[in-house]
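Note that one protein chain of the assembly has been removed; the remaining protein chains are unaltered in position.
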Amino acid sequence: MIYFALSLLTLSGFLCLYRIGSGPTPADRMVGIDILGILVVGFCALFAVFTGRGFYLNIALAWGLLSFIGTTALAKHLEGKKFDE
Amino acid sequence: MSELAGKAIIIVGTLFNLFGCIGLIRLPDVYNRLQGATKCVTLGTCSILLGVLISSGVSPTGMKALAAIIFIAITAPTAAHALSRGAYRAGVPLWEGSVVDKYEEEGQ
Partner (left out) sequence: MDEQRSGSKISRGAFVFGVTLAVWLLFTWPFAPIEWPMIIAGALVAILSGVLLGEMTTRHPGRGLNPVRYFWGACYIFVLAWWVAMANLDVAFRVLHPDVPINPGIVKVKTDLKSESAKTALANSITLTPGTMTVDLSDDGHLYVHWINVSSTDVEEATHQVVGRFEPILRRIFE
């Protein structure tokens, strides 16, 4: 069961990587990075179930935070503003 | 029982994640991709975390999963909003089949 879920998530991750690699505009690539960041949180939660160790969820939380900050920074850059505006 | 329910919810969540990523490939422009992918991946990841919460109950793992659910549900739409506005300001055009663009007509 858990292998089925992990393989579905891996397939999703490869679809995201395809969009990051082939996106016609920079915005497409940034969308791919954003979605991949959320997918990794799901990966960490699945590993927590798989291995029975709770600390993977700490990684999930920290990864979600950093991914959000990174995405907003990329969006600001796309908009052509400084980060503190 | 809760073990089985948690696993079922996890499988449903991964399926929605996969649908979201298929949308990322098949939809035609940035805004549609962002829209479909954000909705599906947010629900999918929240379902995975909800499955972890249900199968582990009130424990450190479960509480962290709950915190992560709240966190993802707040930040994912915000990031999508920031990215779509950034893409529009950067001049990414809408798909040619789009029917209306009030944002441009109103001069922002």
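The letters A and B name the chains in turn, as written, and every chain counts its residues from 1.
Quick note on the criterion: a residue touches a chain if its C-beta (ideal position, glycine included) is under 8 Å from a C-beta of that chain, and two chains touch if they have at least 3 such contacts.
Predicted, not measured: the structure shown is a model, and the values here were computed from it.
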| item | value |
| --- | --- |
| Chains on display which the left-out chain touches in the complete complex | B |
| Option touching the unshown chain, where B:6, B:36 or B:51 are the choices | B:36 |
| Footprint left on chain B by the chain that the document does not show | 16, 19-20, 22-23, 26-29, 31-32, 34-36, 38-40, 42-43, 59-60, 63-64, 66-67, 73-74, 77-78, 80-81, 84-85, 88, 94-95, 97-104, 106, 108 |
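By definition in this document, only the chains that are shown with their structure count from here on.
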| item | value |
| --- | --- |
| Chain centre separation in whole Å, for chain B relative to chain A (CA means) | 11 |
| Of all residues in chain B, those that touch chain A in their complex | 6-7, 10-11, 13-15, 17-18, 20-22, 24-25, 30, 33-34, 37-38, 41-42, 44-45, 48-49, 51-52, 55-56, 59-61, 64-65, 67-68, 71-72, 75-76, 78-80, 82-83, 85-87, 89-90, 92 |
| Complex contact set, residues of chain A against chain B | 1, 4-5, 8-9, 11-13, 15-16, 18-19, 25-28, 30-32, 34-35, 38-39, 41-42, 45-46, 48-49, 54, 57-58, 60-61, 64-65, 68, 71-72, 74-80 |
